[in-house]
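Read through the structure below, which is laid out as structure tokens, and then see the notes.
Showing chain A:
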Amino acid sequence: MTNPLFITWMVLTLATILSWSLDVPVDGAWVGTALLLVAFFKARLVLMIFMEVRGAPTALRWCCEAWVITACTAVITAYWFAPIS
Partner candidate 1 sequence: MNTTYTRPPLDARASRNHRIAVWCGMLFLGIPLGWGILGSFLTPPLSPSATPQDIAGFLAEGGVLQKFGLMIALACAGGLLPMSAVLGDQMRRMEGARPVWAQTQFACATLVVWLLSAALVFFAAAAFRADRDPQLILLLHDLGWLTFITPVSMIVLWMTAVGAAILSDRGDSPVMPRWVGYLSIWAALLSAPGFAAILFHSGPFAWNGLLALWIPLVIFLVWWITLTVFLLKAISGEAAASVA
Partner candidate 2 sequence: MIAAANEPEPLPVEAGVWVVVLGELCVFTLFFITFLYYRAFSPELFEESRTLLSRDLGALNTIILLTSSWCVAAAVKALNVPKQRSRALPLLLGALGCGTAFVIVKGFEYSGAINAGINVLTDEFFMFYFMLTGIHLLHLLVGMGLLTATTLHLRSVIATNGVVSEPLVGFASCFWHMLDLLWIILFPLLYLLR
């Protein structure tokens, strides 16, 4: 039960269910942003745990973190060009 892989899978699955069930008729822009943040959080988790980047050489870790941050920012920025309320 404390197997790190199982915990990771559980967190990822719960986050997926959370995103899937989020049908809040609130200001759509923030919901969308939250969904994207959750998505990149999940992506980072896959990188760090499943792909073992957490224990990898610093240079690689930096590249991966840089991608997560840059991609997340870029995608959310692009989303904000026209979110629907």
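Keep this in mind: a contact is a pair of C-beta atoms (placed from the backbone, for glycine too) under 8 Å apart; a residue touches a chain by one contact, two chains touch by 3 or more; residues count from 1.
If you want to know what made the cut, all candidates are chains of the complex that A comes from, given by their letters.
Bear in mind the structure is a predicted one, so any value in this text is a computation, not a measurement.
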| item | value |
| --- | --- |
| From 1 or 2, the one in contact with chain A within this complex | 2 |
| Interfacial residue positions of chain A with respect to candidate 2 in the complex | 5-6, 8-9, 12-13, 16-17, 19-20, 22, 28, 31-32, 35-36, 38-40, 42-43, 46-47, 49-52, 54-56, 60, 63-64, 67, 70-71, 74-75, 78-79, 81-84 |
